[in-house]
Every structure is written in structure tokens, then in C-alpha cells.
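Of the protein chains in this complex, one is absent; all others appear in place.
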Amino acid sequence: MDVGDASLAEAGERRIDWALRSMPVLRAIGARFDASRPLEGLKIAACLHITAETAVFVGALKAGGAKIALAASNPLSTQNDVAAALRSYDVAVHARAGVDRDTYYRHIHQALDIGPDIVLDDGCDLVNTLHTERVELLDGVTGGCEETTTGIIRLRQMAAEQALRFPVVAVNDTRTKRMFDNRYGTGQSTLDGIVRATNTLLAGRTVVVAGFGFCGRGVAERAKGQGSRVIVTEIDPVKALDASLQGYEVLPMAEAARAGDLFITVTGNRDVIRGEHLAEMRDGAILANAGHFDVEIDVRALEDMAETVHLGVRPHTDEYVLADGRRLLLLAEGRLVNLTAAEGHPAAVMDMSFSAQALAVAWLAEERSRLAPGVYDVPAEIDAEVARLKLGAAGIEIDALTAVQADYLRSWRFGS
Amino acid sequence: MDVGDASLAEAGERRIDWALRSMPVLRAIGARFDASRPLEGLKIAACLHITAETAVFVGALKAGGAKIALAASNPLSTQNDVAAALRSYDVAVHARAGVDRDTYYRHIHQALDIGPDIVLDDGCDLVNTLHTERVELLDGVTGGCEETTTGIIRLRQMAAEQALRFPVVAVNDTRTKRMFDNRYGTGQSTLDGIVRATNTLLAGRTVVVAGFGFCGRGVAERAKGQGSRVIVTEIDPVKALDASLQGYEVLPMAEAARAGDLFITVTGNRDVIRGEHLAEMRDGAILANAGHFDVEIDVRALEDMAETVHLGVRPHTDEYVLADGRRLLLLAEGRLVNLTAAEGHPAAVMDMSFSAQALAVAWLAEERSRLAPGVYDVPAEIDAEVARLKLGAAGIEIDALTAVQADYLRSWRFGS
Amino acid sequence: MDVGDASLAEAGERRIDWALRSMPVLRAIGARFDASRPLEGLKIAACLHITAETAVFVGALKAGGAKIALAASNPLSTQNDVAAALRSYDVAVHARAGVDRDTYYRHIHQALDIGPDIVLDDGCDLVNTLHTERVELLDGVTGGCEETTTGIIRLRQMAAEQALRFPVVAVNDTRTKRMFDNRYGTGQSTLDGIVRATNTLLAGRTVVVAGFGFCGRGVAERAKGQGSRVIVTEIDPVKALDASLQGYEVLPMAEAARAGDLFITVTGNRDVIRGEHLAEMRDGAILANAGHFDVEIDVRALEDMAETVHLGVRPHTDEYVLADGRRLLLLAEGRLVNLTAAEGHPAAVMDMSFSAQALAVAWLAEERSRLAPGVYDVPAEIDAEVARLKLGAAGIEIDALTAVQADYLRSWRFGS
Partner (left out) sequence: MDVGDASLAEAGERRIDWALRSMPVLRAIGARFDASRPLEGLKIAACLHITAETAVFVGALKAGGAKIALAASNPLSTQNDVAAALRSYDVAVHARAGVDRDTYYRHIHQALDIGPDIVLDDGCDLVNTLHTERVELLDGVTGGCEETTTGIIRLRQMAAEQALRFPVVAVNDTRTKRMFDNRYGTGQSTLDGIVRATNTLLAGRTVVVAGFGFCGRGVAERAKGQGSRVIVTEIDPVKALDASLQGYEVLPMAEAARAGDLFITVTGNRDVIRGEHLAEMRDGAILANAGHFDVEIDVRALEDMAETVHLGVRPHTDEYVLADGRRLLLLAEGRLVNLTAAEGHPAAVMDMSFSAQALAVAWLAEERSRLAPGVYDVPAEIDAEVARLKLGAAGIEIDALTAVQADYLRSWRFGS
């Protein structure tokens, strides 16, 4: 086991303990797993971000009876103290912050050494390694889960080429995840990151939100809720129309560039803010990215246009002084501002995502013998169950259909 | 032709003229059709609500080169003045308000007498008549459109039994329709109907919205926007959670019944407000329904509980006095309050729905020879085109993908 | 007594009955007055709008023991059926809709014939008549109330010239009135009037609100709450800054004129929308006024610019076609759109205003012997009492100061 500094375990425990408070759904699932042991005897190899929330997730799987080996899905995101604390859970952890590529893959191999029945992946590196370098283990693997869009894309290609050898659940696209993670999680944490970096007043500022998908909608709502005037840019006419019908001003970026005090990109595309836009911006304009990759703001163009750069005029805030004296402020070097300048999604958000995944693993354990190799959606009932548990944890009751109502809906479905 | 009172034509023209102002998208499509004549020589039999907005739609089809015969899809909704005015469009109109069932079906037969190439339906009665009583015409029919959910359900059954003889486009479920019609149209017009009926102040009132689908969301947003405190009831945990995350209080109806000043049902189900709920309500509570059918509020239970009923204490407002003296106010007899007490959807809303349908007819004219019998979704591009035209009409410009961006998105789709 | 058509009494009673439901505070004050008889034996001459809500107010005064003679403060606003119904309250009513100026003043004299102890005025015409033509009655008058800003101004002038012979309470400027009447009453009813007149969709429309006082704020909030994009124009930099900090776009009218779909003036000033602005507006722009006088939109300029005018293209909607073909839509001829095209303030709003006035009359009855001639503010405690009763009627409880807290506040007030 490679866990960096074992003495950090106590700090890790505190961090996990804090996450636990905001993860009542996953706690409830853990308790249920503890009673019903749906994963009894299963060996799981997992490649995930090693964070406090992941530790709570792993705890639930263990409560269900699984034996787990864990590698990091990203060497930068590993919280060493949490990795240390996971030892007390009797989990084989192969992860350390800041390792090189070789060590990264060695860790994945070490996790696979458990001889998994089920694999959990976040980006498809573990599943890929399994299909290419550890084929001897493939016969034992009866199912998997994948967390990211990127991973799903790779898996679908494998399935299309009939290379995929077991069923995989795409735990990325659930309604609860979309709601919590994209809209409410990204919305809050993006503004949080910007305020921590700049301590700027949002009321009365003109905020340009580039992109009106689920994440962009969340960011726009939160900015409006802080008293900002929000302008939306889009390339999709249906989303642009929706933004307009919600009362936002919709402009092309070329015009928005002249009006904005604060620019937030959240499109999933590159070069959303380009040199031609930077050239139009006001002195003091702030640039932040909330999209997954750091390609949305053309930082190279900004560097080329700047006569002087002052790094770190505030934490995570760099100032670019243009030839005409205007100063543009780039946050977090154009990388995800909510993760860099704030703390990313609140634990309450991860509670939903990991709960869906825990139930997906249990469902997979139950159904895997009946499933052909391929990529599967999370069953709708799992979404409903997670929402139901979350409502219960918040003390919110809802109505149930009466027998008469259930009949009515059925009959309506079958004809008028 | 059976058009009631022909002298009404002038009033009908004024009504159509007013609708035209708020239907720029359909006007633009009409102009485009006038130039390209995509429906040249086609005979269309249509069974639709005969309203000013429908007249604008019919005008666009005629501009496209079609010859049209029209029957009413509902005898109550026919605007006789519009029917009269349609004569000046050279449309064969078979419709009059308040006809009996025999006349209703006679009108459908008369419309079918045109010998249609394409049929447009709203509830499937025309298509049904065609398949059962006018089978001699079936060989000539090469495609159709259906507007309602109910009609789609009947068509899918026909398709499942291989009884359906031509391709039909389901023009009901488009993104633009869902946005405009359900969320913004129903949202505004429902509150409008309630205020016209009661002139009640909404600020500071507790409004209970039963159902958080697209329509319920629209109603909840508008009530919140008027300064009401909004409580949502639901049976679906995912929707309930979404309501909660948007800041609404979520309660079972049994508890909401005690808290509400104004109740709005918009669920698509029956008996949403029942005797047990009525028994708990405050003196002066107002009951309104925004769902399609008048079954959401159990009016029979209300009648049974009432000692006295005062009909028409205000327009569209009846008072039910219970044994203990509490007075409940039922609006529009529990029927759609936005249509009964206000004017239904603004023309701007119908602009989107009919524009999608007009483009669907043109697409059908182009593609019908390549389509097997069955039910088809509206192509996504039509949604985008309607949104694009609507943005254009509102003077709103949006961004376009650069070549580099388009490449990036494509590559992202094919792997990381 | 001059009450028009006495047979209308029954319709009037129904109208009053409806108002009563939404006036729980005034009902509670009436019940309290009935027990304590604070106005026992007092003769009151009142000059007020004769509406259902006024009838409820008069009923409360009578319950308090007063004998009342009533004249109309505006010949156009008299509801004849309510005037008829007031007879059953044993009130001497001198009012009829549509009378000429001579009759108007004759009615005021007839009301004064009661030989009042206290006078209630709305615009100062009764008080003025009293001081100029009925000076023989002045010795008997011990106090008065005035409802309008205009009346207050005239009274202050009289006081400054030492012409005013008794104390008058300015019931216009109370916190509860400002809140209910200006912000929430005007806000809702203005949008209501516009939608009734045009059935236009507000979501996604650009609404220009001219003036950001209490009324303008209410209108802007309601428009935002309907999904409109709101632009504010102002001449006062502090109000403009406040609008900006609340997230509204602030522009000069010259620029807003080009951007707006719907214009609402609510400034208290004249010529807010002038020819130079009309010249810039989009085809189809809608013009509405929510300010007290019909001078805010320069209708004369609009008439001069129009080549053709189509009156009544919708109820309360006139179309002005300019030389270049653009069509501007003027609502309610530029007069108060909420009173003309809708029903003015909901009864719940008048409940607050008249409740404050009823308590002011009782306070005056108690204190008048101790008050020198002059204009007095409504005591703050009356505002608090009205709010307290309103909360009680709505079933809302609030906290009370503990003894320790009351001490703390006192000590804090007297030094640190």
C-alpha cells in the first residue's frame, strides 16, 4: 500500500466526519447495506478521486459486504489525509498526491490485483488497463460502473467494436445528478470561488454567462439571485430562447464583451472568449471559467495581448495589463474556478451522486448474470429512490397515489 | 360550407389581425412558403380548433400552395367570426359553435371530401373516421400530423396493431412547445384567470401548486414572481426534490390544505383535492384547476359537503358554504381556469406551436415517400429553426460555432 | 338624498359583500368599534370615492357610533349600486355617477348640512368649501382627515397662512399604505390591466419601467416575476443606483426607447415619453401609464406623428400607425391602466388604507381637544396596529420582546 504520510489519518478522519454530516442519503444506504449485505463477498477494484466524500462511499460499499481496492483516478486530487484515514476502514489504498504517470498506472495495476468481481471507474483508465494489460482477470469481472461522460464515450466505442467484455452502468446521467451536481452544485460553488478570489460585490454587476446548459442555468440563477444583471450567450437557438423567456438578456459574445463586468464560461467548448472579445472588454473585467477543461477562455491570446502580467494580485487572481492600460483579471488561470478558488461541490451534492452509484452497484450485483456486455442506463427507480431518501433525510413528506389515481393514470396511458 | 353567420367576417378579420401581430414566426414561415411553395398542389384535410391563431396557421399552409378543408376539433371552441373570415382565405370551413355530435362528425366527413394528400388532426377523430368509414380515401393519404397527447396515444395503438396506414408526425412534444406552451403560457394565463375571476391580491398569499411538471413549474414561478409564498405537492420524489431545491416548501396535500389561501391543481391526475383536504381548508380558500380535464378537484365532494352554494359571487366564482360556516370558492367549476376565466394562451405561444407544425407539414411533404407508416417525432432541426426565427423576430442575435469549435465538439464526441 | 337608481341596492350589497371578504382588518376594527363606540354621537361629513370598499369603511364608522353624510369625491368613480346599498346602512348619500360640476358641489354642501364634528376629505374640496362658503359650520368642526397628497399640499398652505381652523390628520403617508397600496397594489394591478387589454405574453419581453419610486419598484418586481427583462429609467441618481443594485438595467429613455417591447410610466411627472422617444420605438411597442395623471405619455405627440389611428383594436387598446408603417399601441388612452383596463387595487389593499383611516378618526375623536389647528402625521402606533391586525387575520404570529430585550434596546438607545 502506498499512502503517503500515515500520520495524517486523524486529519483525514475529521474531514470524513464533516462530509458524513451532509451525506445522510449515503449513510442511510450504508445502514441498509449493513443489514442486507447485497455485496457480500464481492471484490471491487475502484479508480476514483480520493476525497472525503469518496471515503464515505467506500464505507457504504464495505458495509454491503464488499472487499475493496482503490486507486486514484487523478493524481492531483488525492487528499493524502483521507487516503491515510481509509486504512482504518481496511481498504487497500494505492494513491498519493502528485505522483508521476508511471506510478499512477502502477497504482491501477495494484488495485486490479485484488481480482475484481466488479470494477468502478472514473474516466475508463482502469477498464482500459483491464482489457489491454490484465486480460487474465477479465473472466472474473461480471460488471462495472463508470462516472464520467468521457469514460462513457470510450466504453460505447468499445461496445460498438464488441471489445467490451462485461456490462457497465453509466452512472453519470441521472436526473438527480443533473439537478444537484450541475445546476445547484456548480451554480453555488462557481460564484463562491469568484467571491473568495476577488471579494467583489455582485449586486449591480453585469455578469455574462457563456452557455445555458444545466450548469450555465445554475450559474445564471445564482448570479441573478445575488443582484447581478445577467447576460447569456449561446450557440443553440432553443437554449438561447429559453434564457430569453426566463428574463435574461441574450447577446452574442462580441456585444456582451463590451457590457460585462464579470465573465463566466460554462459551455464545454473551447475559445469561447477569444482575443477579439478581450479587445472589447472594460478596464477591470474579471474572467472565470466553470467548464470542465481550461480551454474555454483563450489564455494564450490574453498573454499575447498583455504588456505586463501581475500574478497573484489576490489569491487565484492574475492581472493582465493591455497596451492601452486596461486591466483584465483572470481567475484560477482559466481552470475550474469552483474547484480551484473554492472547495468544489458541497458534500450534500456528492451525497446524491455517490448514492446513485452505490445503488447501481447493488443493482449490478443482483442483475449482472442477466446482463449482456454493453453500456446500461441507471434504472429510473434508482433515481427515484435516491430522491426519496434525500427527501426523508430533509424531513420532507410527499403524497402517494391513491388506488383510484393509479388506475386513472394507467387508463389514460392506454387510451381516452 | 357551414359557417354560421357570414356577416361576422369583419369581426373575425380584426381578431385574426390582432393574432397576426404576435405571430411573427408563423408570418415568416408563411412568407417563406409563399416563395418556395413546398405544399404546391397538396390537398389537406384538417380537424382543428377554429380560432384566430388557427386561421393564421391555415394562411401559412395556403401560402405554401395547399388547398385546405377544415372541420372543428371541438364544437365549443369554434370562434364563429373567425370561421366566417376564413372564407376570404378561400378555405372550405365546416364548423359552427355549439353543434351536436352528428353535425360534428358530418363536418369531419365534409372536410375529408376534399380527398386529402395530408391530414392534420387534434385528438385523432379525423384519422379514426378515415380508417373506419372513409377507407376509400386511404390510398391517397401520404402523411399526417397529430397535435395532442391523447391523439398520439391512439395512433401508437393503431401502429402497434399495424392498422395505421401512413406516417404521422407527433407535433405535440417539441422542446419549444414545452417551454412556451407549458411553462410560460400556462404559467401566465393561469394566474391571469384567477385574478380576473377574483381580483385577489397575490402578494403575501400562500399558494399551493399541486404538480411540478412543466406546467406546474410555470405556475409556481409566476406565483412566486407575484410575491406569493408557494407550497408544492407532488407524488414523484424527483420532481418534489427539484421543487425543494428551487426553494419551494414541499408538503403532502393533507398538510398544505391547512396552510393555503389559493390552491391550483396541474397534475394530469384526478381527485388531487379531495373531501379530506377540503375539510381542512381555511375560510375563504380559493380553488382553481389548470390541468386539462376537470377531474383534479373533486367537485362532487365539495357539493356534498356544502350546505349552501352561491353561484356567481364573482364572474366564474362560486361559493360553497360548509356546515361550520367556512366558505370555499371554486373557480370556473373546476375546469381549466386559464381558458374559462381568461383568454387561454397568448398568440405568441400559439405562434411557436403552429410554426413547428407548419414546418412539420413541409417536412412531411418532402419526406413522406420515404417514410413507412408509423408515428414520428418532429425532427430536432425544426425545433431549432422555430427558435431561430423567434429570436430573429425579437431582434436577438446569438453566436455561431467557429470552425475550430465545431471540430473540438466533434472530436470530444469521438474520444478524449 | 340623491342616489340614482335605488333598485340597484341588491347588486351593490353583493359587491360590498365581496369586498368584505378581503377586508378582515376593517371588519375587526368595526367589531371593536361596535363594542367600544369611540365615535358615539359624532356627526361626520365625508367626501370620498363611493365604492364597495368605502361602504365597508363607512360601516365601521357607523359601528363606532358616528352619524354620517357622504358626498362623492369624484363624479366618475361613483358605483351607483353601492350608493343605493348604502341606504340600508342608514347613511345619507349624496352621489351619482356622471354628475356635472354644479351637482358635484351641491352634493358637498348637502353632506356638510349634517353639521359635522369631524370631516373626511379626499382632495380638499370639502374642507375648502367649508372654509369659504360654509364658515358658519367651522366652530362645530373639531378635526378632519385627508387622504391624498394633493389635499395635504393644499392643507399645508392653509396652515402656513393660518387659515386652517382645525387639526387634520394626513392619512396618506403611512408605512402600511406605502407598502400595500403603492408597491404591491399598483404592481399587480398594472400588469393585470396590461394583460387584460392585450393578452400579451410577458415572459421574454423587454419592459421599460419609467420611475423607481415605491410604485415603480412594485411594477418592476412584478414584471421581473413574470419573466420579463426589465429596464428602469430615472432622474434621481439614488433611485437609479438602487435599481441597478437590484439587478435592473438602467438607461436613459432615449436608449430604452429602442430596446423596449412594453413601456410603463409611473413617475408622477409629465412628458416622460415624448415624441423623440416615440420616434425610436419598435413596431408593435405597447405604451401604458400607471401614474396618477394622464400626462406621463405625450399622447398629443403620438397623435401628431400618426398617419392613421385605429381605436379599440382590443378593449382599451388603440393603434397609432406612423408614417414609416410602425404601429404603436396605446393602452387606456394614457390614463391609469390599472383602473381603466383592470379593477384597480384589490380590496385587500383598501383594507389597509381604510383601516388606518378608521383608527385615525378614533384617535382624532380622542385627541382633538388637545390638538391645535394644523396638519398631523398618523401616529406610528396606528400603522403598527393595522399591521398587527392584518397579520392576525392572515394567521401569522410574530415574536414579542422579552423584558430583558426591551431593557437592552432602551439602554442601547441611551448610550453604550
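We just call them A, B and C in the order they show up, numbering each chain from 1.
Basically, contacts are C-beta pairs under 8 Å (C-beta built on N, C-alpha and C of every residue); 3 or more make two chains touch, one makes a residue touch a chain.
From a predicted model like this one, the values you see are computed outputs, not experimental measurements.
Across C:Ala52, C:Cys145 or C:Leu251, the residue that sits in touch with the chain not pictured is C:Leu251. Residue-wise, the contact with the chain that is not shown comes from A:Thr200, picked out of A:Ser77, A:Asn128, A:Gln157 or A:Thr200.
Set against the missing chain, the residues C:Arg21, C:Arg335 or C:Lys390 yield one that touches it, C:Lys390.
In the complete assembly, the contact with the undisplayed chain comes from A:Lys224, out of A:His49, A:Lys62, A:Arg175 or A:Lys224.
Only one of C:Asp113, C:Asp271, C:Glu333 or C:Asp377 touches the chain withheld from this view, namely C:Asp271.
In the full complex, the hidden chain is touched by subunit A at residues 14, 17-18, 21-22, 184-185, 187-188, 192, 195-196, 199-204, 221-222, 224-227, 282, 284, 313-314, 327, 342-343, 346-349, 394-395.
Where subunit B meets the omitted chain, the residues involved are 203-204, 224, 227-230, 241, 244-249. Within subunit C, the residues in touch with the undisplayed chain are 150, 153-154, 157, 175-176, 179-180, 183-184, 233-238, 240-242, 244-245, 250-253, 255, 268-271, 295, 383-385, 387-388, 390-391, 394, 396-402, 404-405, 408-409, 412-416.
Everything that follows uses one rule, which is that only the chains that are shown with their structure count from here on.
When the CA atoms of subunit B are superposed on subunit C, the rotation angle comes to 180 degrees, reported as a multiple of 5. Chain centres here are Cα means. That of subunit A falls 54 Å from that of subunit C.
Here the spacing of subunit B and subunit C, counted between their Cα centres, is 39 Å. One simple way to say how far apart two chains are is to compare their mean CA positions; for subunit A and subunit B this gives 38 Å. Multi-chain contact residues of subunit B (touching two or more other chains) are listed as 184, 394.
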